[in-house]
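In this view, the complex is presented without one of its protein chains, the others remaining in place.
Note that the chains are named A, B and C in the order they appear, and that numbering of residues resets to 1 at the start of each chain.
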Amino acid sequence: MKLQFKKGSAKSAVVAFLAVIFGLLAGALLIAVTGSDPFTGYAYLFKGGLMSTERIGDTLATSTPLILSGLSVAFAFKTGLFNIGASGQMLMGGFCATAVGLTLPLPFIILLPLEILAAIMGGAIWAVVPGFMKARFNVHEVVSTIMMNWISYWIIYYAVPAYFKGQFLETESRAIPDAASMKVNWLTHLFDGSFVNLGLFLAIAAVMIIAFILNRTVMGYELKAVGYNRFAAEYAGINVNRNIVLSMMIAGALAGLGGATMYIGNASNIQIGILPSQGFDGIAVALLGANSPLGSMFAALFFGLLYSGKGFMNAMIQIPPEIADTIIATIIYFAATSVLIERLVNMLRFRKRGQ
Amino acid sequence: MEYVVEMLNIRKEFPGIIANDNISLELKKGEIHALMGENGAGKSTLMSILFGLYQPDNGSIRIKGKEVRISNPNVANDLGIGMVHQHFKLVHNFTITENIILGIEPKKGLTLDLKSAAERIRLLSEQYGLNVDPYEKIENVSVGMQQRVEIIKMLYRNAEVLIFDEPTAVLTPHEILDLMKIMKNLVAEGKSIILITHKLKEIKAVADRCTVIRRGKLVGTVDVAATSEARMAEMMVGRQVSFQVDKSESKPGEIILQVENLSVLNHRKVLGLKGCSLDVRSGEILGIAGVEGNGQTELVEAITGLTRIESGKVLLKEQDITHLLIRERIEAGIAHIPEDRQKRGLVLDYTIEENMVLEVYDRVPFSNKGLLDRDAIRNYTDKIMKNFDVRAGEGAESFARTLSGGNQQKAIVGREVELNPELLIAVQPTRGLDVGSIEYIHKRLVEQRDKGKAVLLVSLELDEILNVSDRIAIVSNGELIGIVNAAETNENEVGLMMAGVRKGESN
Amino acid sequence: MWTILVQIFPYAIAFTIPLLITALGGLFSERSGVVNIGLEGLMVVGSFGGALAIAKLQPVFPNGAVWIGIVVAMLTGIVFSLLHAFASINLNANQVISGTAINMLAGALTVFLARNITGSGNIRIGSGLPRIDIPILSSIPIVGKLFFTQTYASTWLVLVILAISWYVLYKTAFGLRLRACGEHPHAADSAGVNVFWVRYIAVMLSGAFAGLGGVVILITYSGEFTGSVSGLGFLALAALIFGQWKPLGILGATFFFGFASTIANVSQVMPALASIPSVILKVFPYVVTLIALIVFSKSSQAPRAAGEPFEHGKR
Partner (left out) sequence: GSTPSPAGSGGTAATAAKFKVGMVTDSGTIDDKSFNQGTWEGVQKAGKEFGLETKYLKPTGTTEADYLKEIGNLYDAGYKFIVTPGFKFSTTIFQAQDKYQDGKFVIIDASPAGKDGKESIKPNTVAIFFAEQESGFVAGVATALQLKEGDVGFIGGMEIPPVQHYNWGFQQGIKYANDNFSTKINIKPENVVYQGTFSDVAAGQQLAAHMFDSGVKAVFAAAGGVGVGAINEAKARAKAGKQAWIVGVDVDQFKDGIYDGSKSIILTSAMKKIDIAAYDMIKAEKDGKFPGGKSMIFNSKNNGIGIPDKNPNLSADVTTKVADVFKKIQSGDIKVSPDKGSLIK
């Protein structure tokens, strides 16, 4: 499975934009077919995500883990790896952060960095295993990361009740105390009681750092060289195996951080029996964002908006909220078949010139 | 005059390039017709049209006087046209029989009838002296054998017209002779052949007529016997070319590279290079002659660090580099023009400028404290592109993928030379290039030598080795057979040694 | 131990069969050169189509409905797989991405439709396939007890398909062509094989088989479409690699998965296994797969052209 990389950010932006348009059109068609008015539907959808400060905050919070998981997948893509295991890494990262938050009675200023560190390490370790298997044994990361997802699923499944059992429930951990949560009062107030939290800033910082690493640093140069052509990288004396492991490690760290923003940010405990779907959505985010950090951030915000607004749409009119997921999936299909869009663009351009 | 194939006024355009512009070619029954032209001239395209892989935008094709539309290879097969492609089209884990019958499988009921197919293949093989084992797997046979499989594939389909696209590029001198014999057999049995090749000597040896094309346009068709090699070459490139590399006497100095008793495992985990010892001095070009797969790759990879050394030593300027990392060897003064420019030489999805610092990006001035310096990289790239005449649409910012093969190669040569190495290893530096580019690259190799550097040249082209090297080391079956002075040897002697005959043994 | 084995055998097999048939579908697709990580989604649509057909038809044809459902599921899988075929064969799209899109689309669209139909997003069927003891064979000692008691008709259907697949793949012209397309499509192309068609058929087979896998889950043990097959499609993909892209290899791999997860599931009620921590039993199949991937990495039999778009005439 070789991944092809598209360059030229203007072109990918156009493709992404058209994919979004087509996805929304397909969604409109579906809404119409099921007997509702697409315009009203979409109006409620966007209102639901944006109509109040609180809702804007919620949309941002919904986007936060998506930004990070998207960034994780995009980063791995850029370096030639398909990280389909962001879910498991998020779970592990989130678990480690929760564990630290629940165990160490430290002041916020010290505790938060520790939690973040734990999340990053948890995610990174979970990704290093497939990275190492890829580097050393050339085991395809798609399969190994999927296996790692399930392993983390079951480990958390048994570890949470065993060590961090909730007050009432076996199925989730104890609640993270306020002093250990990413939610901070000033933000909550600023956004009228939204659950937006410091995770958002962490995500934005991560986007900046990753963009900088990829474009400006020796490390990014090496990582991409290995991703694009590991034989040439080897020829040039770049340590290929180390870079593959490093790349997976960073991707895992990003996903792990994303897990922390979910479990000690948006939520206040970790639940068992669920692989966070945000990990898989990260693939969509990265695809729409053409694997660029900034692109992924915008894609995540857009998906966050859809996810955040769909409930309100469902509350207002009879459109099942799965429409949002359907729209996202359609967008991804169109992004995957961008050749079609490119041809369309060329055709239109050609016709214009012809006139 | 009866023509088996007439291609008339063929035109084929690819996005941005007219690969065939009004080309006509006529093939007589029972002749070997050479098709010649520089790289990218449009030879393969023309033949792909005849074979039904492409549809012409314009023009017509007649087979035995009848106008036909060849919409796909099946139609070509039915018309008795077969093609041996530049790159063999064989499935590595199929047997020879399975490869040959693919697409026209004989059946017993629903089940494949492999037995009767194998029997027919054995008979064909005997008839034309091809000597293939129907049950052997492709991955276990030599390149020459694979080519013979391709030939049987055509014969099995009762082809009357056989197209060979650069068939000799991958063969040893001995295999080339065999192939020529086979081709003569084929025409004697009434087949007609179109032979694409860059090698004038081969055209002289077997072809009756020769059609030359240049940049998609027909230059002309000549009678081979009546035309000199120089004239044909001129037709091809549109100017006079010298085949001789101008160079002065070499002035060898101190030993730069010393290889002692080197043994290396190949990818099949057996010794691919056995106890090889040689040295290269400053101011000389040492050529490695040998048939493909006889230890050259292992030797080069062992020196550059791409492969682990089983036993023995490699010294660079008396420093033992046997266990150094690749990057450390580059820093110690080894530069390497790799055999496969697209696989090893370039990151195709990087721009030229990113490719130009592939080995030095982490050095000052290209980066500082882990941060890349774009300006420094740009200046460096511009310099290389100017010095080595690398042409690309968007200059330093062009993606390597968009460059033509020749320009890709020039960029790599420029990059490696610019490292200012003590030892320059050039592996097949002119593979698949046209004569103009070849000439250029040879000049740069000699220039390195004249600057007092050591050059190790590995090539499968005997002519190149003989023309460019000062001394020639011949390898066969992983062993060093001998080292001769270029000035004192000839093709015959080297060819014999490549076949494993040590000097003096033959008489 | 023997009694435990005999007891869990039928359930292990019931769990193995959907994995097996789905992996077999993946095998056809990949050996023709098209990587299909959309198997999960194709299973989901199969289970959706089948559930819908069965739920609607059962009141009318109480006996035939299940079989009609099987056919419908396979057809649904085929139709959906065309999306993947179109993207990866006609448009040369990145096959991994297209497959991911299929997975997302399947999960979202089917639940969306089911919600419009049933209001809840789930579709429950009245009853699935009965379990039967095969006459005569089931009385053979040992073997009869293990293989011929308490079996579903779908199990035999899938095993027959497996046998036919093996024959088609290795003994017929179509199989030869299919394998050639997966190893070296240009070779097949120049030999006059229509690579596009072969790949289309292969992807459609993967759709049909994955759809069958989805509906088998429904009619044997789940009885309900829920919009998910809980990762079995991905597990099938792993089994395909574990089984080294060979029919008998994936039979072994999927049986291993089936057996290991059944043991993990029932370990709680088996005193012999209750002493092993559950977490170990649960992660066991996944860890073993990882180890197997490492072991097989040396001699990978992956089809060489799998995942690479085929461009007619590209050099």
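We adopt the following convention: a contact is a pair of C-beta atoms (placed from the backbone, for glycine too) under 8 Å apart; a residue touches a chain by one contact, two chains touch by 3 or more.
Computed from a prediction, not measured in an experiment: that's the story for all the values here.
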Result, missing-chain neighbours among shown chains, is A, C
Per the definition of touch given earlier, which of A:Leu50, A:Leu294, A:Met316 or A:Val345 contacts the omitted chain? A:Met316
Thinking of the whole complex, not just what is shown, which of A:Asn266, A:Ser292 or A:Ser338 touches the missing chain? A:Asn266
Those residues of chain A that touch the unshown chain are 48, 51-52, 54-55, 58, 61, 157, 161, 167-172, 175-178, 193, 195, 262, 266-269, 271, 273-274, 277, 307-308, 311-312, 314-316, 321
Contact with the hidden chain only, please: which chain C residues? 7-8, 10-11, 14-15, 118-122, 124, 126-128, 130-133, 150, 217, 221-224, 226, 230, 262, 265-266, 268-271, 274
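Assume only the chains that are shown with their structure count from here on.
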Chain-level touch network, classified as line, ring, star, complete or other: complete
If you tally C-beta contacts across A-C and across B-C, the winner is A-C
Would you kindly say which chain has the C-alpha centre located farthest from the C-alpha centre of chain A? B
With chain centres taken as the means of their Cα atoms, state the distance from chain A to chain C in Å. 28
So how far apart, in whole Å, are chain B and chain C when each is placed at the average of its C-alpha atoms? 45
Which positions in chain A are in touch with at least two other chains? none
Provide the list of chain B residues touching at least two other chains, using ranges where the numbers run on. none
Parts of chain A lying in touch with chain C, wherever the complex brings them together: 1-4, 30, 34, 82, 84, 129, 133, 137-140, 142-144, 146-151, 154-155, 157-159, 280, 283-284, 287, 320, 322-323, 325-326, 328-330, 332-333, 335-340
For the complex, which residues does chain C have touching chain B? 171-173, 176-177, 179-180, 183-184, 186-193, 304, 312-313, 315
Chain A partner, complex, touching residues on chain B are 304-306, 325-330, 336, 338, 343-350, 354, 358-359, 361-362, 367, 370-372, 399
